[in-house]
Structure formats: C-alpha cells, structure tokens
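Every protein chain except one is present and positioned as in the full complex.
So, subunit A:
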Amino acid sequence: MITHDITAQFHSATRHVTAGTLVKDDHFSLFEAVGALEIGDPKMDSGCLEPGESLDQEFDVTKDILPEELIWLMDGLLNREEEDFTTQLFNRELLHKFAGESISQIAFEALIAVGESQINPQLKDAISARLGFRHEVLGMLMKHTNSEAPPSSHTTTMHQSLDAQQKSQPLSKPVSEAFSTKLQRRLASTVPPRPMVTVSMDQAWNFWHQMLDDCSNIFSVRQATHSQDLYIAYQIFAYSSPQPSTYPRALLQMFLTNENLVGSRIEPSYFLEEDIRSLTLPASQLLRVANGTYGRFCHGNQRVADTMQEFIDRFEHNFVNLYRALCLNSCRMRRTFCHALLEWDNLQAQVEELDAIIQEAVHEQPTPYLPGSPPTFSFSLSSWIYHHKLNVLQLTIQMGFELAIYAPHELAGMYWYLSSICDIHLSHLERISHFVTAKDTEVKRSKMTPAVKEKAIKECKDALDRLYKQYAWIKATQLLAGTMHGIFVVLQRYGVFVNQQPLYSSDMMRYEIRMKPFLGLSIPEPLSHDDSEREVQMQNIDTEEILDQVTGFSADAKKAWEEVSKTTWNMFPITNDVNHASVLTERRTADLKDCLKAAIAASLCVLSLKKVLKNDAWKEKAQKEARLPAPGVKGRWHRWWILPALPPV
C-alpha cells in the first residue's frame, strides 16, 4: 500500500474555510448527516462513559441472589416491549443454537429443583408459577412454528398462572443494576444509544393476557373455508380493539403463505379463482375445477386459456396482499391501502382488455343492464377487481377517521365522500347481480347432467348470497355515513367545527392534500373541489330540510345495521377443529353492536340539532364546547363513527 501524508495539503485547503462551512459532495444527504455521531456526546456516543463508569455489565449473573430478587428479575424479563425488534438485535443471535425442546427441558428441571428446595413455601410457589409459565409459553411458541393451535386448556392454564404471578409480585425485591442499556451500547457502537423503555408491571400483565388470547383466537381464522370468509375473518382481527400486537399479527400473516398454501388449505391461484367464482363468475367454464389447466375448461379455446392464465399469474399475489395488509399496524395498513388502490386501478384498466378478448372468444351476447340502456357486456374479471378496489377505498377512508387524520372541519366532506363511494359500490354490486342472475336463469334452463346442474345452481346461489351480504353491509355504511354528513354540515351551519380561515393555502389546496391518495384513480373519478363543495355543503337546501332528510337516513341506518347483525359473517360452513368456534362471531357481533350504538347516537344527535335550530345561545355554547371523543373515550361508539359530544339541549 502506498500512503501519502496529506496533512499539509489539508491544512492549506482548510485555511480559508470559516467555521460552519460544510464541505460536501452532492451525495451527502440528510441521511449521512443524521448518520454522523459525535464522539464524546453521551446522547450520541454509545461508548461515552461518565467519570468512573465502566462499559461492563455491573450485574454478575453467576452471583447468588435471593429468591425475592429472582422473582423481581423474572417479572422484569416479562416486562419487555414487544415490537418488530429483529433489527434491534444488532445481528446478535438469540439462542438459535438451542432447540426449543432442550430449553423446555431445563425449565422443567428447574421447576423440579425449586420444588425440592428448602425456601419459604410462598416464594417457592411464586417461583414455580413463573417457571411453569415460561415452560408453557415455550410450548405455545413451538406449536405455532408448526402452525398448530395450542389446546384451549393450555391457554386457560397460562391465564391462571399470570394471575398467580401478579398476586405474588409484591414478594419481589428489586435488583435494579440487572437491566441497563450497556449491552445495547456495546453492540450498537455505530448508532446512538436507545433510551430504555419502561413499562409498568400492570401494563405488562394485561399485555400478556391479551397476547395469549389473540394467539389462541387467531387460529380460528383457519376455520374459514372460503376466500371471502377468510377476508372477513382477517378484518375481524385487524379491527379488534386493541389491535392484536405484533407477534399474533405475524402469526396471522404466516397463515397466508405457510407451505405456499393460503390458510393451510389452498394454493394462491385457486384461492383467487375461488373468490372470482363466488362473485362474478359462478358456474363458468373460464375457471378451473381442480388441478386443471385452462386449455381444458376455457371452452377449449387456447386464446381464452392463455388470457385466463395471464390474469391469474398477474393477480394471485396482489390478491393475497390484500389479506397481508390486514396484518399490518393500522398506520401502515392505511398507507398500504393507498398504494394498493393505485395498483388495482391500473390493473383494472389492463384487465378490461382481457375481458374484451374473452367476450369475443366466447361470443358473449351483450344485454341491457338498466331499462332502456344500451346492451352491455359482463366484464366479469374487471368487475371483480372493481369490487375489491371499492372495498379498499372504503376502508382507506374509514381508517382516516380511526387514525384521527381528518381535521374536525373535514368530517362533513369525508363522510360525504364515504357515502358517495358506497353509492358507487352499491350500483356496482347491482350490476354484478344482474349478470349473475342472468347466468342463474341460463343454468336452470340448460340441459346438463343433474349433478353438474345442481353444482352450477349452487354456485350461482352462493354468488347471489355473497352479493346480498356485501350489499347489506355497504348499504348500512352508506346510510350512516349520509347521516354523519348531514350532522356535520348542520353543525358547521351552526358555527361548530368551522375552519377559521387559516392564514396560508386555500380550501381548494387543502382538498387536494386530502384527496391526494385518490386523485390518480381513473375510476371512481374524484370530483373537482367546486363540485365536491356543492355536494357536501348543499347550499341550496335549507337546514330544516337537511335535518328532515337526515332523520330519515338515521332511522334507515339503524334498521340497516340491525339487518346486518342478523346475517352470519361466513357464507360457507366453518370447520370445527378448534374449540373456540364462536370467537369470530363474538367479535363481529360486538363490533356490529358498536355500529348500531353509533347509529342510535346519530339519530339522537339529529333530534337535538332539530331542537336547537333557532337557539343561538346553544350554538354559541356549542362553538366553544363541542368536542370529538377520541377512540376509547366515552361517547366514541365506534372507531369509524365520530359522534360529536355537544352541550345538552
């Protein structure tokens, strides 16, 4: 190696550079700047020590400790924040070399040793409960690796053990030097030290109870035997409150791809076809039956077979990704949906071309859909995409309410947008129903063998049932969204939740920010700001009339949510291989109950708003006192439905 001493050159080059000057090339970005550390600053330099401080662990693991201290240490270890922490391990392996079985064996032996020891019986019980719990948790995790659900008795034992541990917690004696940031500082010498997060023991016990329940309940999604049912099952978990923590959500995600089978049941391509068959293409020869190739079933037409193959290849992953998105934390879920919308929009345009190829190849006869309208084709594949896209669009808007993204003055507009998307979706479902009904009629008239015919009729019925369930849910959403729209418009007319003309930008530009995720969609085409304002504000309708209309909406909304509550979440039989068969149903029922409560609260709110129509004193009071209850706060009936807390009338 040849070296040059550049000290002198460096000195001469920097002689005229004043303090504060940054000499950098174009590739030195904020990333590099943030990546730099200052040696000697304790906030940044992991190796920086206080006078007399050593970087070595002060806690000696080989030293004897008191049983009370052991209890404290064991509780402290349970009290760890759970997050996606793989990147925080700094490539340090966590006991990968040891098989779960051998650790389990050690825990078991320790349990026996404690049992035989001469310590105080109370302490002995406390330590045994802690060891036993670890043994059980390990057993649960090992079962999960094989996608096996632990028996429910297992979960019950663990809950009892947690209660026992919590009770004996006061026996513990702190060993505060045992937990420090030192190990982390040693490992992470190139990044700033991370502050140690402290979680209260009460929070930790609750967290474990919750996680045990989620871990066992999550297996119930595998009872779903159909793509649509599985989607609802995933939704039920995604929108549980509190949202399941990272580990159970990771388990849920694993079910989608484990051994390349969706839900341990079906290959992704068949999973996709199953979904299409049960919505837009029942009893169709375009789809395979099982292990088929498209050449055999697509009317023997190679071009159609190739087209179908192309479609399936293009879509199977996008489709599974919709489920995967439901396993993300809610912030990321919403952003993933925003990206998925544009992707599906793009694909929809492409798939319309595939639909056209199929129309031509199978000599599809167009039929008039609406009375008096020109004949139209079914566009089965792109119709299927549009349905899912609208579904994602609806969830994206709704999650904005959940995550408190919208400002109070935007609520009228966003509820209007939600109801208008539901409107579009309802029409789309009607259009699909029209073609499925036509297929049903065709099947019933056709000459097939009885077995084939029976199966075809069943497929049509399944699709119509699914369409009905979807329709009922979206109709209920649309009616309640319409009610909420009315409530917030009237409140704004009363001077409540009004945007006080901010100094910068304009309402039009703020509308653009809000609609940014949707502006790129070709359908449904977003409205211009002016058109949207006209629809949202209803300037030409007086307040009394709006309130009358909304009274009707809210009554219908209540009925519609009751109607949804009467339906089951699943369309197809669920397998009963798990004991907790009713978990999904329970959670869904609770969620629908909250929606119904929101609908009732909305209708009461409308009544109040009617009473104060001419009450200026109340309006003045409300302008100061009206609040929007946050999730979890009294008066917030549901994450997606924000009823305002108003002064009494």
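Simple rule for what comes next: contacts are C-beta pairs under 8 Å (C-beta built on N, C-alpha and C of every residue); 3 or more make two chains touch, one makes a residue touch a chain; residues count from 1.
Everything that follows uses one rule, which is that contacts and distances are computed from a predicted model.
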Hidden chain of the complex, named as in its UniProt record, picked from "Tim17-domain-containing protein", "DNA replication complex GINS protein SLD5", "N-alpha-acetyltransferase 30" or "Vacuolar fusion protein MON1 homolog": "N-alpha-acetyltransferase 30"
Of A:Thr3, A:Thr18, A:Gln118 or A:Ser200, the residue touching the omitted chain is A:Thr18
Hidden-chain contact residue, picked from the options A:Arg303, A:Lys444 or A:Lys516: A:Lys516
For the chain that's not shown, point to the residue among A:Asn329, A:Gln537 or A:Ser608 touching it. A:Asn329
For subunit A, residues touching the missing partner are 18-22, 29-38, 41, 43-44, 81, 83-85, 87-88, 90, 188, 190-192, 194-195, 197, 329-332, 334-335, 345-346, 349, 403-407, 410, 500-510, 512-516, 519-520, 522, 525-526, 528-531
